[in-house]
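Removed from the display is one protein chain of the complex; every other protein chain stays in position.
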Amino acid sequence: MHRFLLRIEPIVWLLFGQGVLIGTILLTSWVLVVGMLEPLGLVPADALAYERALRLGAHPIGRLVLLALIALPLWKGAHHLRHLAIEFGGHARDAVVAPVLYGLAALGSLAGLFAIIRL
Amino acid sequence: MSVPAHPQAMAPSRPGRTRTAPPQRPDQAPFGGRYRSHTLFGATGFVYLLLGLLALEAVWALGGGSASWSGFQASLASPFMIAIHAISFVSVIFVGVRFFRLFPKAQPPRLGPVRPPPAPVIIAALYAVWIGASVLFAAILAGGIL
Amino acid sequence: MEVRRHDVIIVGGGAAGLRAAVAIADADPSADVALVSKVYPMRSHTVSAEGGAAAVARPDDSLEDHAFDTVKGSDFLGDQDVIQYFVEQAARELILLEHWGCPWSRNEDGTVATRAFGGMTTKRTWFARDKVGFHMLHTLFQHSMRYAQIRRYDEYFVTKLLVDGGAVRGVTALDVRSGELFVIAARAVILCTGGGGRAFPFTTNGNIKTGDGMALAYRAGVPLKDMEFVQYHPTGLPRTGILITEAARGEGGYVRNADGERFLVERDYGVGTKAELGPRDMISRAIVQEIEAGRGLKGTYGEYVHLDLTHLGEAHIEAKLPFVRELARTYVGVDPVHEMIPIRPVVHYMMGGVDVDIDGATDLPGLYAAGETASISMNGANRLGSNSLTECLVFGARSGEKALEFARGSSDASEDVLRQQGAEEGARIDALRGKRKGGEKMAVIREQMAAALERGCGVYREESSLEEACRALAQLRGRYADLGLEDASRVFNTELVAALELGNMLDVAEAVANSALPRKESRGAHTRKDYPHRDDQNFLYHTLCSFDPGGPRIGKKPVTLGRWEPQERKY
Partner (left out) sequence: MGEQKKTFVVTRFDPDRDDAPTTREYEIAVQPDWKTLDALNFIKDHVDGTLAYRWSCRMAVCGSCGMMVNGEPRLTCKDVLSQYGDTVHIAPLANFPVVRDLVIEFDGFMEKFERVKPWILRAKEKAVEEGTHRQSPEQLADFQHFSMCINCMLCYAACPVVSNEPAFLGPAAIALGHRYNLDSRDEGNGARNQVFRGDGTVFSCSYANECSEVCPKKVDPAAAVNQAKIGALLDWAKGLVLPRGGPE
């Protein structure tokens, strides 16, 4: 497992980095509008209505953005939590923690891919 | 006061000729003083993981038709979820502010003949993109354009 | 007692020791070299050298000029064959260092930059900002890590040379970490242990510069040469003695007295038009004279004068002298961009050392020495700034190669003799460790030794003060035998190490004072108030100082002249 983790480290780190960079840039307005303003009724009612949401999301660019929005934060989260686990709990459990977290991110990314194809 | 570090931290592969006292972590680690910002940065991992999963749920719901999409939207309207998003929003801003400050110096001084611009320029550009993209994306989501 | 065997032992991991090790490894990849150092090599005091290393590199410069500057700087006491070899090899060594990664400062066109230095007629000093020794040492050390055949003994303190059948057979080394004594056997030993400035109260030298190698050779019957010549550097910080590099003057700094006068220009101190770029001995004397004439400034730690860099401007200081700025800010709270730096002459370098020939060989077969600890007679009565780093490389390499040749041609010592000598030395060390609480205090003896040297062997010397110093030091030697130590622990016993170092410094101090006494003339760094002129008729020779239980014995050795006959030293 240790060898395998070392092998995939560069790619994981790349995804993590993009999670921090692109993830943050996309999430700022996503969280603000979808997570807060819309539920509070502060945006026009039709803005995120099904028709419009689907039109935006199913556009090729929309699909790409949505995939980034799903996958990149997952990798950022998984990688950071792995580090947090090491810093708090030590290195011994890494052989379990890392595969679980990265597995979650990988599955989530695959599911995301499937979800945007389904749109 | 201090917490023990990993017993092998900075130990040579073959132990020295005399017994040593085990390594200790720096006094303030991992919560205090200089480590607070870093530990919080790491802890935003929870938030991002959650946001990634929520985004997945959103897209899944959208793909499931009108009813599932409305259901998803309704689930976001609970005070609990709104609070979660408020915390997330602060976290995301924190990640951006901390990371964009550290970003420029992590760039190699050159790639082949190409040299990155000076740090203040990179930071300014990052903020410009961050704010520009956020305004644009927010405008699209909120129905202002497209 | 464990006996380790190698082909060659190098004692010391400074510039000289590391260069010797690399030279041996390059000459014969199968040679097994032990590099023994009492500190991790990158802590060696070469690390503190700031100004630069000299070698002819510019088309408008010549080997002849470099050689003559060195001869003249030495006040004609340098051996001219050695100097000739030195200037010929200098550039080659600095180029090698460049190939190994030394970050030399550069001209716009990518060639190596050079700067002016005291006593050099042209810009021939290579530099890496103002951290030259640091960069050279780390480059050498990191390069040396490539060679698996260089076996390092880090933090092993060499306590004694093992001699049998008229040849050196190895050393005993205290593993500071465990407190265990080892016999390290070899067919040749090279001493590269640096200088001994720590014997003096105000010095640019670090805590480890205690003249160990000189004392080791001295005790093994090898004479020390020209020990009376101790270089005072004109620009040290008061109290700490921390060096403000000569490059500060090379880059255009001024020396001013309390009235703000540039006295090196205003009065005749022999430096002529070179003013601040004159040689160290002359500027040090000028400062002492200014202070004695009441034109110095008074501070908590004695009187001083000023080094003025304020006219150079922040950009220039940051580009060329950033470390000077950092040191001045940290250690005297002065920003040289805006304020003048307090300075005073402090002990800097020992021209004298283990008597060796041009191959670095001593009279004791198998024993070699290089670097500051050796006196190869390149520096004579006064060393020119930036010559000694290059000296470490040139003669480190040469002594390495010669020692290897010697080792190939000789045979191993018998294990029994080594064991027995090791056991005797072990008993001595065990007796010293944590012995007798309440005996003589180490700090007291150290301070009194330093005071005796300062009074007797300062910038100016005279008969009576020198005699007094010899007496005081002999008496301290007696009291040292009664030393009281507290630390009985084996592990990392720094008090024990300091006690051994103090013994070595006492040897060096006695050699300095006793060598200075009979030299009734003023030459280079040795300035007698009672004999203010150079006397080539009677004193154009090297002083030899040999160990004798009854006190140091003084002898003579001729100077090798050649191309240049002695002439008046004027700038």
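To keep things simple, chains are lettered A, B and C as they appear, and every chain counts its residues starting from 1.
Here, a residue touches a chain if its C-beta (ideal position, glycine included) is under 8 Å from a C-beta of that chain, and two chains touch if they have at least 3 such contacts.
Since we're looking at a predicted model, the values are computed, not measured.
Peer 1: Looking at the whole complex, which visible chains does the left-out chain touch?
Peer 2: A, B, C
Peer 1: So one chain is hidden, and I want to know which residue out of C:275, C:442, C:472 or C:500 touches that hidden chain in the complete assembly.
Peer 2: Hidden-chain contact among the options goes to C:442.
Peer 1: Can you work out which residue in C:206, C:345 or C:400 touches the chain that's missing from view?
Peer 2: C:206
Peer 1: Could you tell which one of C:65, C:98 or C:454 touches the chain left off the display?
Peer 2: C:98
Peer 1: Looking at C:19, C:115 or C:135, which residue reaches the missing chain?
Peer 2: C:135
Peer 1: Going by the touch rule given at the top, which residues of chain C touch the chain that is not shown?
Peer 2: Per the touch rule, chain C residues meeting the hidden chain are 39-40, 42-45, 47-48, 92, 95-96, 98-101, 103-112, 131, 134-135, 138, 142-143, 145-146, 154, 177, 206-208, 239-240, 242-243, 300, 326-327, 330-331, 333, 442-443, 485-487, 489-495.
Peer 1: Could you please point out the chain B residues that touch the chain left off the display?
Peer 2: Those residues of chain B that touch the unshown chain are 2, 5-6, 8-13, 16, 18-30, 33-35, 38-39, 42, 102, 105-111.
Peer 1: Since one chain has been left out of the picture, which residues of chain A touch it in the full complex?
Peer 2: Touch set of chain A with respect to the missing chain: 6, 9-10, 12-14, 80, 83, 86-87, 90-91.
Throughout what follows, only the chains that are shown with their structure count from here on.
Peer 1: Can you compute the centre-to-centre distance for chain B and chain C, using the mean CA position of each chain? Integer Å is fine.
Peer 2: Between these chains, centre-to-centre, one finds 54 Å.
Peer 1: Could you give the separation in Å between the centres of chain A and chain B, each centre being the mean of its C-alpha atoms?
Peer 2: About 11 Å, centre to centre.
Peer 1: Need the CA-centroid distance for the pair chain A / chain C, whole Å please.
Peer 2: Taking the mean C-alpha position of each chain, the two centres sit 63 Å apart.
Peer 1: Note which residues of chain A are touching chain B in the complex, please.
Peer 2: Listed in rising order, the residues are 19-21, 23-40, 43-44, 46-48, 50, 52-54, 56-57, 66, 69-74, 76-81, 83-84, 87-88, 90-91, 104-105, 108, 111-112, 115-116, 118-119.
Peer 1: Spell out the residues on chain B that touch chain A in their complex, using ranges where they run on.
Peer 2: Residues 6, 29-30, 39, 41-56, 58-60, 62-63, 65-66, 69-70, 73, 76-77, 81-82, 84-86, 88-89, 92-93, 95-96, 99, 103, 129-130, 133-135, 137-138, 140-143, 146 of chain B touch chain A in their complex.
Peer 1: Show me the residue ranges of chain C that touch chain B in the complex, using the header's touch definition.
Peer 2: Those in contact with chain B are residues 175, 177-178, 180, 491.
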